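Quick one: structure below, then a few questions.
Here the complex is missing one protein chain, while the rest keep their positions.
Labels run A and B following the written order; every chain starts at residue 1.
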Amino acid sequence: MKIFKKLTAMVMAIGVLIGSSAFADTVKIAFIDPLSGPFATTGSNGLAEWKFAVEKLVNEKGGVLGGKKMEVVALDNKMDGKESLIQVQVAIDQGIRFIAQGNSSGIANAITDMVKKHNKRNPDKRVIFINYSAVDPALTNDKCNFWHFRFDANADIKMDAITDVIAQVPSIKKMYLIGQDYSFGKAVAAAAEKYLAEKTSINIVGNELHPIGKVKDFTPYARKILASGADAVITGNWGADMVNLGRSLSESGFKGPIYCYYCASNGITGTFGAAGKGMLHLVGEGLHNPATPELTAYHKAFKAKYPKWDLSQPRIINAAQMLAAAINKAGTADDMVAVASALEGMEFDSKLLGTKVLMRAKDHQAIQNVHVGIHTDDVEIDYDNSGYGIKIFKTVEMASMDSATSCKMKRP
Amino acid sequence: MDLIIINIIDGLIYGLLLFMLSSGLTLIFSMMGVLNLSHAAFYMLGAYFAYQISLVIGFWVGLIVAPVLVTILGALVERYGLRRVHQYGHVPELIFTFGLFFVIEESVQYIWGRNMVPYNSPESLNFIAINLAGGSIPAYKVFMLLVSVAIFVALYYVLARTRIGMIIQAALSYPKTVEALGHNVPLVFMGVFGVGTGLAGLAGVIAGPSLTTFPGMAFLLGSIVFVCVVVGGLGSLTGAFLASLLIGWLQTFAASYNIGAADILIAMGYEYPKDVYYHPWRDLWTLTLPQIGPILPYLLLILVLVFRPYGLFGRRDS
Partner (left out) sequence: MANGTNNTMSMSSVLPWIIAAIALVILPFVFTGGGSITIMNQIGITIVLAMSYNMLLGQGGMLSFGHAVYMGLGGFVAVHVMNIVEYQEIWLPLPFLPLVGGLVGLGFATIIGSFSTRKAGTVFAMISLGIGELIAACCIIITVFFGGEEGISGDRTMAPPTFGIEFISQKEVYFLIAFWVLVSTFLMYLFTQTPVGKMANAVRDNPERAEFVGYSMRWVRFVSFCAAGFFAGVAGGLFAINFEILTELNLNLNASFTVLLATYIGGVGFFLGPIVGAILFTLLQTVIGLKTDLWALYTGVVFILTVMFLPAGITGFFAMHLVPWHLGRFGMLLKPYAKIFLPALMFVIGAVGLTELVNHSRHHGDEVLMSLFWVEFNTKSAVPYIVLVLLTAVGFWFSRLFAREVKEAWGDATFVEGQGR
């Protein structure tokens, strides 16, 4: 019976912990991302960006619903699907109605699925899922639902932008596609095949997937890419897979550009340093150099408070402001149907990032300016405090504005 | 053809790196009868120590000092940790080294953070040494190759020509007799564990700039090292050497050639399905060799253990 006593004490402790914050007069956003373990930097960086955005752009400007403060509650999902679902449930039980998550499309899939089921089963405790980073196209296509909103450009949109830029580079005749063997890597490859064929006459000389996080030495891949005679490489790799691929390529004598989705910040920019100069071409929204004066000031304030972190996920700036605007427009932070309806189709003028953002009603995908930038030390705002950063090379305005979606949105 | 030569060299570099890890592991096993599951963690420590030293003093000092530090740490772990657990039996020893892996991995993240760190090869080695068939081999890779070969020669010399080597050699074949002769003193245990982990540390020092120094590096390489020693035969240095090279080449060649299951199936007379992405056998049709390359060693591991539990060159069991 000792066990049960122990359990009693412990669970009571949780109860106290949770109960105490349930009735405070703030609008809470549950931030569910890895805050411990190997992926914690991405999560912690995102949390800093969320906290700062909510503080600076919402609370300091009067909050929501006539003076209520917004608050970010951090919950660690340890980059684990099961743990994420537990944390979503904990957040719901605490009375939190907004779930923000971004790292890993796999986890986003699990959460959107759970939110859909939960909202159906508990109409009085519905929640909204703010996906600020997971870019698997399926989330706003086959797997879309009314409660999910994506603020990042998805993998297809980014590829649309990359290929727009590539089409203007006449020296690229042969392209090599390489990526991690999972849904996102496959989505990138499929989109690249489709858009390259539509827009250019570039020959795809290689299209392959390697196991995710299992390749120790990328040299053989680099050799193969060189042997294929490719002029450029497109990859969706992230983390160590990205760094090792880039490094092996440059060591093996590859001179062409690498178009990548996740080749900046979180130590990657610092690790590449001079070796990546001119080689890495990053696609993304909200790239900084050149930055609007508002963003420069915002960045300075951010760095003063969080010297270690970067504004590596600028869409968080939009997400925080648009959510606040939707709550104000709906006049409630409890009726999720009203808030979601207000967010749906919202047009937002982001002064900081110098872009319009449209939350497309038909699939809840944000449409915004997407840039392709180059890794260089000729920047105003750097990443990893390394002196290197990403300078905008080309901008595609309101990328994929009219793209099709297979989403069949069911509204309550 | 040129690509094959270059692949052979790449595979050799990688295989020799694996040998530096597996030689230490197999030495420890042959002396102490315990498979050090935390071995790769010491590899990681070597890289991080060297990174820290390279920040303050320079790469070349780190190359010498970091492995020494790892050796001392390994010896301390044996003296104050493993020796205590030894009395409880074999499985607890394994579990201890397993737990140690976790603690070291977490401690490294605690000290150096969770991002990858910019540990890079020295400026003096930042040039291209060999140009072959449009591909180039950087000087640093050649340096890695030379260090590995030097370690192999030194290890061979120590084991074959010196007294301590004799004892270790004897322990490989007649552990009980060596024990009875009074050689199996705790000091030798400590020394072997220290040197074994030190070798792993050295491997980390030279691999760090090439394979990236990041918190996941131990986990990434860890289980493959077990494959090397188990396939080669626990306790057999020759076996570890050959298995390391075998796995080095296996992984390099598997990644190099895009042989797809579709090619084989078509050759067997099956017809390529029209809409492959909705086909029930889509995974088979789209399977390629690089996709399964990294798991081939584990398949080899299981097969060897099932059909030859002592490994290819092993003579005795745990």
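Criterion: a contact is a pair of C-beta atoms (placed from the backbone, for glycine too) under 8 Å apart; a residue touches a chain by one contact, two chains touch by 3 or more.
Because the structure is a prediction, the values reported are computed rather than measured.
Chemist: Among B:W60, B:F98 or B:Y174, which residue is in contact with the omitted chain in the full complex?
Modeler: The one listed residue touching the chain not shown is B:F98.
Chemist: One chain isn't shown here. Among A:K61, A:K255 or A:K305, which residue touches it?
Modeler: Residue touching the absent chain, from the options given: A:K305.
Chemist: Over the whole complex, note the residues of subunit A touching the chain we left out.
Modeler: 1-4, 6-8, 10-19, 22, 35-37, 40, 44, 48, 75-76, 78, 80-83, 85-86, 89-90, 92-95, 105-106, 109-110, 113-114, 117, 121, 136, 181-183, 211-212, 214, 305-308
Chemist: For subunit B, which positions touch the chain that isn't shown here?
Modeler: For subunit B, the residues touching the absent chain are 35, 81, 84-85, 88, 90-92, 94-96, 98-100, 102-103, 105-107, 109-110, 113, 223, 226-227, 230, 234, 280-283, 287, 291-292, 294-295, 298-299, 301-302, 305-306, 309, 317-318.
Note that only the chains that are shown with their structure count from here on.
Chemist: Where the CA atoms of subunit A average out and where those of subunit B average out, how many Å apart are those spots?
Modeler: 35
Chemist: Going by the contact rule set out above, which residues of subunit A touch subunit B in the complex?
Modeler: Spelled out, the residues of subunit A in touch with subunit B are 37-41, 181, 206, 208-211, 213-217, 219-224, 226-227, 239-240, 243-244, 247, 251-253, 266-268, 270-271, 273, 275, 384, 386.
Chemist: Tell me, which parts of subunit B touch subunit A in their complex?
Modeler: Where subunit B meets subunit A, its residues are 3, 6-7, 10-11, 14, 109, 113-118, 120, 128, 131, 133-136, 138, 140-141, 210-212, 214-217, 220-221, 224, 251-253, 255-256, 258, 288, 290-295.
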